[in-house]
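What follows is one structure encoded as C-alpha cells, with my remarks underneath.
The other protein chains are all here in position, but one chain of the complex has been omitted.
Up next, subunit A:
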Amino acid sequence: MRTLTDIAQDTSRRNQGDAPLARETVAPQGGAGSSRAHESAVKHVTGRAAYIDDLPVPRDCLHVAIGLSPVAHGRLTRLDLEKVRAAPGVVDVIALADVPGHTDVGPVFPGDPLFADDEISYVGQCLFAVAAESHRAARLAVKAAVVEIDEQPACLDPVTAAERGEFVRPPHTHERGDWQQALGTAPHVLEGEQFVGGQEHFYLEGQACLAQPTEDEGVMVYTSNQHPSETQKLVAEVLGIPFHAVTMEMRRMGGGFGGKETQASPWACIAALLARRTGRATKLRLPRAEDTRATGKRHPFHNRYRLGFDDRGVLAGGEITVIGDCGYSPDLSDAIVDRAMFHADNAYSLGAARVTGQRARTHTASNTAFRGFGGPQGMMIIEQAMDDIARHLGEDPLTIRQRNLYRATDPDGTPRDVTRDITHYGQRVEQLALLHDLIGQLEESSDYWARRREITAFNAQSPIIKKGLALTPVKFGISFTVQHLNQAGALLLVYTDGSVMINHGGTEMGQGLHTKVCQVVARELGLDLERVRISATRTDKVPNTSPTAASSGADLNGQAARDAAAKLRERLFDFAATHFDRDAGGLDREAMRLEDGHLVAGIGEAERRIPWGELVQAAYMGRVSLSEKGFYATPLIHYDRATGRGRPFYYYAYGAAVAEVEVDTLSGEYRVSRADILHDVGDSLSPAIDIGQIEGAFIQGMGWLTSEELVWNDAGRLVTDGPATYKIPAFGDLPPTFNVDLLQGHPNSQASIYRSKAVGEPPFMLAISVWSALRDALASLADYRISPALDTPATPERVLMAAEGLRARHKARPVDQEEPA
C-alpha cells in the first residue's frame, strides 16, 4: 500500500512561483523526496541518543524540585521555607522575591508569574524551588514547606466563566454574509452543542533542562524545548541580563506535541536562576505527576451551532460559537481560539456565517499549544452538524458532507451572494479539485458504499453489537496566524574535508525535521545524505527563531536551508567557472550543477566532473567562504484582526479518513476495526517520515476522542495525573486494518519547499472519523433517525450512556416523527 508511484503531472488548478518538485530530480543517495531513516534512528535503538537527563553533568551538579500549590484558587497568606532550607542536602531555595529581573514569563501577554505572588490560580502553580545535592533530596525538602492559602471557590467550568465574562482575552468574531437572513429563510434549521475534552501531551520525556553558569553574567541552558529563542529571551529577562549572555542548546526532545512550545520556559528560568545564584550546574526534571499538574493541556472546548440548510442538506448559513477553556492565563489562547474559529468550517462552505470565539478563564493550568492548536476542537462542531443534518434528512452523512464541500459554484449551479470557495474569514480556498479528488479516491479505495450496505444489514439483525462507519475530511490552514513568526534562518558550514554541517532554527522532537532538512541540503549540493550532518539547535548559531510549531518546521527551515545552500552553490559555481580549466577559458557557468558528489559542467563530450572534495579544497585555497546563512519569510499571508478578514494561511493541507467501529451497546466497549486514510502532503519531502506523522497523528487523535479523559475533582485538582489513570492509546488499539496512503499527483500549488506540504498537525484531525463512526453505530439503535449526543472523550462510559439514552428516546418516539439532535 505504501509504494509511491512517480509523480505524473500537476493537476492542480494553478501553480504559484518557481519551486521545483521534490521528486523532479530525486537524488539516489537519499535527498529530498526519498524515504530515509530518521537521522537518530540507530542512536534511538541502541540507547545512545541522549536526552536532557542523560547528559553528563559536572560532579557538583545540583538538582531542582518545585513546590506546587495544592489549592486551585485563593490567597497565599504564608509561605514559610525555613524547614526547606534546613532539609538535608539543600543548597538554595528561591521564591518570587528572589527573582532579580522580570517575574512574569507570559509568552505573548503577561499573566504567568514565575512563582506565585499572593494570588493562587490553580493546583500545580509554582510557589518556590529548591536546589539540593540529589533529585530525591530536593523532592523531599519540598515537602517540608509550610504553605497557608486562604482558599476561595474555584471556577472550573468554561461556560460559567464565559457567562460571567471571565475571559483571558476578549472575544473575536468572523462574519461573512447575512447569516441572520440565511437562518430566517432556510427550509431547515438545526442546532446542537458539544463538549470536547482536553488532552494531556504525555510526551514520554517530561519537562527537563540543565543550566550551567558561564563566563561573566551568562548562562548556558540545555533544554527540551520547542522554542529556544523565546526561552533565551525569558531567561535573560528573569536574570536581568542581555540576551547575548544566554545560550540555549536543544538536541532532541522525547516528544513535544506543543507542550514544550511555551511551557518549557519557566523551568529553564528557574534552573538558570539557581545556577547563577549557586555558581553550580542545576538540573531540573519534573516527575510525571508534577509535570502533568503544573503544565497546560489541549484546551477543552464547549461549542454550539445553529445552522440553516436546504432540503439537500446544503448549508445556507448560521452561527457557530466556540468557547475555549483557557485555564488561568492567556498563554497562547488568543491564537488557539482563533485557529478553532478558522477551522469551524473544516472543508465545508458555511454559507453566510458568524463564528464567535470566546476565551474563558478557569482555575486550571494555562492550556496551551497541542498538535492542531485549536483547529481540531473547532472542526468537531461542524462535523457534528454534518451528522446531525444527515440524520434529520435521512441521508447518508457522507452525502451531506460531499454536498457541502467547498466548491467553485453552488451545487445546483446558481450563484449566491456568498461564493462557496471563500471562507468565513475571507480566504479563497485553493486546490478544490484536489479536495474532491481525494475524497472520491478514498470513497472508492475504502469501498465505502459496499461497506455501508453490509453494515446496515449487519446492524439490522444484530441487537447488541452495532457497527459504525464514517468518512470525514480535513482541511487545515498552514502558517502561523501570527504573521511575524513565519520566518526562519539557517547556517550552512562546509569544512575542508567536504563534510557539511547545517543548523537551523527548528527543533527535533521526533517528527523528522532534521532528516528532512538534511535531505534538502543534500539535494541542493548533490551530495550523499551521509555527508550532511545536523547538530543541536542553538541560539548562538541561528538567532531570533520561531517555535517549531504550526506544522511549519520543514516549510520554514527547509526553505532557509535551501536558501543558504543555493547561495553557497552559486558562489562555488562562480569560483569554479574561472578556477578550473583556466587554460581552456574556464568552465561553462551556464549549465553547471552539483550532482552525485561532483560539480558537473558542460554536457555530452564536453562534460567536466570535479569531485566535491576537490572543489571545496580549491575554494578554500582560493579564499572563498565556505559558510553561508539562509533566510526565509512566507509570502502572501496577512490577516486583519480588526475586521476578521484576510489570508492567514499560505495554503491548506487536505486529507480524509474512513473509520469503522464495532460497539457493544450493552457495555459501551468498542473497537476501531479498520481505518483507511488518504492524505495530502503535496509532493512528499520524505515519504516514510510523512507516513509516520500521519499514522501517529491519527492514533493520537483517536486517543484524544476516545480513551484520554482528563478528570478534575471538585477542588480543581487534576486526578488523572499519570499513565495509571490517563490512558493514551496502547499497542492493541492500533486498528487491525490500517491503510495509509499519500495522495499522488497533487503538488502544492504554492511554492513551498519542493512543493511539499506540512504534515505535523493536519492528520491529527483525521481521527474525527472514529468519533463520527461511533455516533453512526449508536444512531443505528434508532434506525438512524436520531443523531446521538456524544461528548468527548467518548469513553466506554459515555458510549454506554449515549446508547441507553438513545434506546429510551427511540422507544418513546412516535413513529415517523423526525427528531433533531
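Definition applied: a residue touches a chain if its C-beta (ideal position, glycine included) is under 8 Å from a C-beta of that chain, and two chains touch if they have at least 3 such contacts; residues count from 1.
Simple rule for what comes next: contacts and distances are computed from a predicted model.
**Q** Out of "Mg-protoporphyrin IX chelatase", "Cytochrome c oxidase subunit 2", "Lrp/AsnC family transcriptional regulator" or "Xanthine dehydrogenase small subunit", what name does the UniProt record list for the absent chain?
**A** Of the names offered in "Mg-protoporphyrin IX chelatase", "Cytochrome c oxidase subunit 2", "Lrp/AsnC family transcriptional regulator" or "Xanthine dehydrogenase small subunit", the one UniProt assigns to the missing chain is "Xanthine dehydrogenase small subunit".
**Q** For the chain that's not shown, point to the residue among A:P58, A:P287, A:G440 or A:P635 touching it.
**A** Answering carefully, the residue with contact to the hidden chain is A:P287.
**Q** Have a look at A:S462, A:Q483 or A:S499 and name the one touching the chain we're not showing.
**A** The single option touching the absent chain is A:S462.
**Q** Give the residue, chosen from A:W179, A:F257 or A:Y754, that touches the chain omitted from the document.
**A** The one listed residue touching the chain not shown is A:F257.
**Q** Considering the complete complex, identify which of A:I699, A:L742 or A:L774 is in touch with the unshown chain.
**A** If we include the chain that is not displayed, A:I699 is the one touching it.
**Q** Would you indicate which residue among A:G124, A:P300 or A:G668 is in contact with the undisplayed chain?
**A** Touching the chain that is not displayed is residue A:G668.
**Q** In the full complex, which bits of subunit A touch the chain not displayed? Write them out.
**A** 35, 37-38, 40-51, 53-54, 136, 139-140, 143, 201-206, 252-257, 287-289, 458, 461-465, 509-512, 662, 664, 666-671, 688-689, 691-692, 695-700, 707, 709, 711, 719-720, 722-725, 727-734, 736, 738, 740, 795-797, 800-801, 804
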